[in-house]
Structure formats: C-alpha cells, structure tokens
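Here's a structure for you.
As you look at this complex, bear in mind that one protein chain is not there, while each of the others sits in place.
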Amino acid sequence: MALKRNVGLKGMKYRGGGPMLAWALHRISGLAMVLFVGMHIVASFVMQQFGSDWATNLNIIYESTYFQLIIIFLVYFHAINGMRIILLDFWPKLLEYQREATWLQWMLLIPMYGLTAMVMMLIKLGGE
Amino acid sequence: MSSRPAPQIGFSFEYMMWIFTRLSGLAMFLLSFIGFAGAFWLGARMYLTNNSFVDIGALARWTFFPNPNHVVNTNIPDVAVGWANAWWQIMQITILFLGTTHGMNGLRVVIEDYIDRSWLRTLLRGLIFLLWIFVMLFGIYVIQAS
Amino acid sequence: MNNYHQFDVVVVGAGGAGLMAALYASKTASTAVLSKLYPTRSHTGTAQGGVGAALGNIEEDHPEWHTFDTVKGSDYLGDQDAIEFMCYEAVQAVYELEHYGLPFSRTADGRIAQRPFGGHTNNVTGKPVSRACYAADRTGHMILQTLYQQCLKNNVNFFDEYQVVDVLIENGAAAGVIAIELASGEMHVFHAKAVIFATGGHGRIWEITSNAYSFTGDGPAIVMRRGVPLEDMEFFQFHPTGIYRLGILITEGVRGEGGVLINDKGERFMEKYAPTVKDLASRDVVSRAMYLEMREGRGIGGKRYLYLDMRPETVNKYAALDGRKRPDGSPYVVTGEELLAKLPDIVDFARTYLGVDPVTQMMPVQPTAHYAMGGIPTNKYGEVVIDEKNTVMPGLYAAGECACVSVHGANRLGTNSLLDLIVFGKHAGLRAAEYSQGADFQKLPADPTEFARQQFEAIRNSDGDEKAYVIGNEMKSVMFDEVGVFRTEQGMNLALEKVRELRERLKRVRRPDPGKIFNTEVINIWELGNLLELAEVTTISALARTESRGGHAREDYPKRDDANWLKHTLAWWDHGQVRLGYKPVVITKYQPKERVY
Partner (left out) sequence: MQVKLKIFRYNPEVDKKPHYDKYEVEADPTDRVLDLLEYVKGNFDGTLSFRRSCAHGICGSDAMRINGRNRLACKMLVKELGTDKILVEPILGLPVIKDLIVDMEPFFANYRSVLPYLINDEPPPKKERLQSIEERERFDDTTKCILCACCTTSCPSYWANEQYVGPAAIVAAHRFIFDSRDRAGAERLRILNDQFGVYRCHTIFNCTEACPREIQVTKAIGEVKRAIATGKIE
C-alpha cells in the first residue's frame, strides 16, 4: 500500500527560507497574543470583581519585564509582518520584491526591538 | 468583440473575514500610533523631562490599551485622570473590538487550516464565537469599571 | 474481468498527435487515451520553435510555397499528395488551435506572430520567410497544454501511466491493445474497434540526443512484432544545435531570430555551404556542414563542438551584411531584451546547463539526434498501410512522429512536425471514429495477453550478469558514431554486428526488480529491447540504401541517386530477421531537382 499522506511536523524541516519562517512566527505570535490578551482581560475582570489572588498574580507575571520582553517582540513582529502582508495583498505587483520586503522588515524590526529591549533591561537592572 | 462578463464580488464569509483581517490590521496600526502619541502627551514625556528612561513596557501597554489601570500601576502620579474620559474609552473599546475580532478570527483560520469541511468545523466556529463574545464583554466591563 | 475494458477507439499516446486524435474521435465514439506518462509529460511539450502554416501574417506567403519547401526539404522523398494536403490544411488547423485557447505570441495588430525557420522560403526570392507560428520558444508546451485542457473539457477518458505493450490483430484487423498499469503492474486488455498509435519517436537509440527518456519507439516496435512493416527507418534527423555533450535542443528559432554558427576561426562558415539562406538551410545540410568543419579541425579548440552566437552585436552585424529587413522595410536590429522575450527558455537552458548567458556569451553546440522521419507507414488519413501496394489494415491507425505518411521524406523541415501532429492526428481521429461506427468488435483470442506476458516473463526470469544500463550505453555510442550524421558501409556493418550482439546480451541481464508496483526496471529493459530492434532495422535499411539523401548521408555514396533510390524502404521483422521491400514515392507537381540552399 502507498504510504499515507503524512506531513505533520516533518514539513517544518522543509527549507523554505525567510518567508516561511516569517509565516510561522506570524502565526505563533498571533496565537500567543490571543492567548495572553484573552487571559489578561479575563484576569483583570476577575481581579476587579472578586479581587482573587490568582488573577492578581497572573497580572503580575504578565507585567513582569521578562514576560513583557517576549510579548513586545511578538507584537512588534506581528505588526510589521502583518503590514508587509497587507501591502503585498493590496499591490500584488510588489510580490515580485518579496525577498527585499522580508529583508527590509527585519531591518526595521531588529533595531526597534533591540532599542526597546535595551531600555527595558536597563530599567530592570537599574532597580526601578 | 464583446468583452468579458465582470465578476461579482462574492460576499462569502471567508472573503469578508479576509478583508476584515487586513482592514483591522491597518486600523490597529493607526490606533496604536494615536495611542502612542497620546501616551507621550499625557505622561510618558514626564520621564524624559525627569532625565530618566521611558518605561517602554508601560508605554506599549498604554499605546495598545490606554486603560487607567495600566496607568495607575506605574509610578507616575496623577496622570490617570487624563485617560478617564469618553474619548479614551471609545478608543479602548474600538481597539478591544478590532483586536479580539481579528485575533479570534485568526484563531479560527489557524484551526480551519487543519480541518476539513465537517460538523467539527461548525462546532469549533460556535465555540470561538462564544469565546469572542465573552472576552469582549469582560473587556468592556473592565474598561467601564475603571 | 476487472482488467477488461471496451472502447470504440483506443488512442495510444497522449502527445500532440494522440490528444488531437482523441479530441476528434471522442466527438462521436467512445474513446480512451492510454499513455505511459501523464499526458502533460509528453515530448510534444519540449518543442520550442513553432508550428508551420502559411498564414502570411508578417509577409506574403502561400500554402503552395510551403508545399514546395517541404517537398524540397524532404529531398524529394516525401509523398507530394500528402504534403500538399498537410500544407493546405495547416492554416485552418492553426486557427483551430488558437480558438482552443492556445496563447500564441502576437503581432502588433493582434494576429498570430510568425518567425523564419530553416528551409522555409519565399519561392520567388529564395529568401527565408516567416512561417513558423510561435508562442515564445514554448510552442510545443502550449500545444500540449491546450489540447490536454480541451480533452478535459470534453471528458475524454484518460488512462494515465498505462504502458501499452502489445497490439491485438485478429482476422487482419486491429482488435485492441494490451497495457500494463504501472501503478499496479497488472496487465489490462483494451478491446477496441479502432486503435490509433501516437507514441512518438525513438531518438534514444543515439548517444547525443534531444529526445526524452521516454522516446523508446514502443509503437513502431509493437506493431512491427505483429507483422506491420516500418517505412524509411534509415532516415533520422540530426539537429544542428544541441547543447554540447547533453544534446538538449537549442531551437532553430535562435537562427531564425538572427543567430549564427561560428567555427574556431571565428568564421560564419555556413556562407560556404548554403550561400543563399546560410544558417537557415535545412537541418541535414547544416549538420553535415558542422561535421565537415569539425573534421577539418575547425571545431572549437579542435574539439567536437562549435559556437552558436546570438549576442545582439553579432546578430546585428550579420543582419546588416545580409541586408535583412523588418517587414516594414526598416533594417533588422535586435536588442538583448528582445531576444530574451522571444527566447526565454533557451536563455534559461543555457544558464542552467552551460552556465553561459547567451546574450553576452556564445553557446557550445553539436549536432544532436532529433527526429524520426521513418515509422509506421500510413496514408494521409492516418490509416496504417501494410505493403508495397498501400493496402490498408482495418482499424489500425498511426499519427505523429511514430507514423510515416510520408510528409517528411528524407529530412523534415523545422515546424512541420507539430503541424504533422495536428493535421494527421485530427484526421486519424476522425477516420477511426467513423470506422468504428460501421465496424464490429473483432473477437479476442482465448488468451489475449499471452504474447505480451511471454516477453515480460522472459525479462523477469532472466538471470545473467549483464547490466541493461551498460548495454544501452554501448548501443548509443556505436549508433552515434557509425549510424549518425555520416555513414559508411564498414561502419554500419560494425554497428549491426554490435547491435546484434547487444540483443543477445540483453537476454542475459541480471535479475531485475521482482516487484509489481512501478517496476520501472523491467519496463526499461523492455524499452531497451524495442530500441535495439529499431536500431537493427535502421542500420539494415541504411546499409541497403546506397545513396545520400536528406538525413541519410553516406560517404561511400555521396550523391543522390534518383534512378535507383527514389523509393520508400519498407522493413518487416520476420522472427528476428529483417526483410526489406520498397514502394514508389508519390510525385504530383514537383519533379526532383538538385537541392541547393
């Protein structure tokens, strides 16, 4: 018998390059944001309503520097990458320059995020 | 030579969500700029004048979700007032609506990438819809109550 | 029976000829198409330059000129009634393809674009004429895709990856075919009133070839084993410009757009051999000229290749020297971008396989085995004829490269093959459908698969130490050296001996893959058997013909000999022995003349 069509995680070994990585990150970041924002809203609601400990603790974790570092990366990435996708969708002609677009996107993201992270770490280390 | 019949825009669900995802993405981008500017105007610039670094974590939170809670939790005194008006509440609710709808639809898209047309799809769509309603309601409550 | 199918018409092969036949047959008869490859993998898809038809979209042209050029190109061996038929049908056939959706390149006024090709001339001035209708350098690809799409639209029954291995002939008429379903290894019986063979050529006999791995001459070999003769097998075309060592074709369209051949001294040597049309002489002439140049040590660096130069500066230089004009009378000048737009795939091939950019560098080329003029003898309706008197075998048809109508005679003109496919494919389809309306199914023998099964059992049970891969390579190299562009009696005798030895050795190949599912090894051995038999027929037919004509150039008989050899060869396969016979050439309007370009 023929082997069943079975891609599963094996697919991620495909050497798709930059745009494929961008897609995977976009997906992960989108889902992560749904999760965290959802959680945060629910927790804030519970906190306000019932003042329960676990919700407060959750929000404290949520607002901790390390957590914020991750979240901000995801937000920045998702926003910039999302912008690239939107532009390409509205002007298909630009799709010929997708390679350049992907580079450009990282060139925007890395300094932006680097600066943010640096400042956040300095504040953290500065003990504020 | 007669010409091609023009296609009708077929307003399928998938089509509308696709458009919505792009438009809401753009809108969130725009709103985040407004939020960012607002954050500066109302408080963040105080840090600069204090010769200190901006707390970018807080700034980002204000930007996307200019909620007095977020502001109160920081060590800037007396700026929470600035956020406590109808304009910022409408801003928050708009962002909340766009964000959750965009995000929940994204969740749906991801899930449906991996499933076929079936009863399962209907079920999951129902669940995500409920989740969307709940998160929206909680969110609006939080905004209103603070 | 699961493996039994019944159709009015069965088409073997899904290239241009097969699909065209199927499209027409399926209009009135239940039709099945069997193909060993997915239809879109057929070799028609590789054809580059164009399809010939005297549309006259660029400049004055007439089907009558086309007829004469083809007769002359064939070195007067083509049957003139069939050639005339084809050239007059051509115009409508090309319009029909356009209506099917074929995306031809266009002229400024929106008509089908045309370009010059070797051997096509303005009969008044003798200068090259733009007759090849093209879609960039992907004409065959577009024809194949378009026809396949139309077949899908018309719900033709496809049996993809079914390799036909035998034809059933009962009471002197076709009764069906036997095919192996590659995916399961099972044999299937296709019971049919009419069978159309369109299996393409057999260029894999030669070492340097432009032909696909699948061009193993299955159709001719199958019918030959069942007693049908093959016609004019000694005529095989060597195309002047194959990529050095690989044989991949560089279309004649390159020279049509102004490219020239250059030898080691930097000379455009074709001026010496064909003073009027130069690089656009017919293919046999150019290939021979290249061999002569290389023999005299003017191959590049003394090696066995020459340069094909299509750099804009070269093109413009020689176009100016020739006084070439555009249709509007302005001098012919090209730019790199223009060439790139007209020949994108060629540029891609050169970059991929040679690492050469043809817009700035020259391409190393050598003659490459290209096209089988010979094949299954038919009349102009695609009906297979089986003897010197052109007796028709009921229910058996052939079209495309595997058939010999004969419109190409001793040498095919570029663009006439695609034309052959669509014209004779169509008529074979129409005839077969018409015949199947009035005929009954022949009764099948008790064990229809017996003959085919025997052949395959012999291969499966073989238990020697020979490698089919090695045998194949030995055949290719001896055939290319001895039965190639130039031939001698001595060399061909050597080749014949070798081929016979190889046929014996093929019986002792090491035990192949014992499996059933996609057993490509057993199939490849069977195909090699076909090639060896066809190589033998080719060599024997060539040995007998003591003259030079078209693609058959003998050093020991360098002249054309109309008194003795203005006739078609027929070769029968009698229990492993080849028997030859001859039939006259049909001559209507054009008496044989000396052929100069």
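To keep things simple, chains are lettered A, B and C as they appear, and every chain counts its residues starting from 1.
Please note the rule applied: contacts are C-beta pairs under 8 Å (C-beta built on N, C-alpha and C of every residue); 3 or more make two chains touch, one makes a residue touch a chain.
Here the structure is a predicted model, which means the values were calculated and not measured.
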Chain not shown, its touching partners among those shown: A, B, C
Contacting the left-out chain in the complete assembly, out of A:Gln48, A:Thr65 or A:Gln98: A:Gln98
Candidates C:Val71, C:Met142 or C:Ile180 - the one touching the absent chain: C:Met142
Omitted-chain contact residue, chosen from C:Gly45, C:Pro63, C:Gly299 or C:Gly529: C:Gly45
Positions on subunit B where the hidden chain makes contact: 1-2, 4-10, 12, 14-15, 18-19, 109, 112-117
Subunit C residues touching the omitted chain (full complex): 37-38, 40-43, 45-46, 94-95, 98-101, 103-112, 135-136, 138, 141-142, 145-146, 149-150, 152-153, 183, 212-214, 246, 248, 345, 348-349, 352-353, 355, 467-470, 510, 512-513, 515-521
Subunit A residues touching the omitted chain (full complex): 1-5, 7, 10-11, 13-17, 19-20, 23, 26-27, 85, 88-90, 92-93, 95-96, 98
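We adopt the following convention: only the chains that are shown with their structure count from here on.
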Rounded Å distance, subunit A centre to subunit C centre (Cα mean): 58
Chain centre separation in whole Å, for subunit C relative to subunit B (CA means): 65
Residues within subunit A bordering two or more other chains: none
Of subunit B, residues touching subunit A in the complex: 22, 25-26, 28-29, 32, 53-57, 60-61, 64, 69, 73, 75, 99-100, 103-104, 106-107, 110, 131, 135, 138-139, 141-142, 145-146
Subunit A residues touching subunit B - in the complex, by the definition given at the top: 27, 30-31, 33-34, 37-38, 41-42, 44-45, 48, 63, 65, 68, 72, 75, 79, 82-83, 85-86, 89-90, 116, 119-120, 122-123, 126, 128
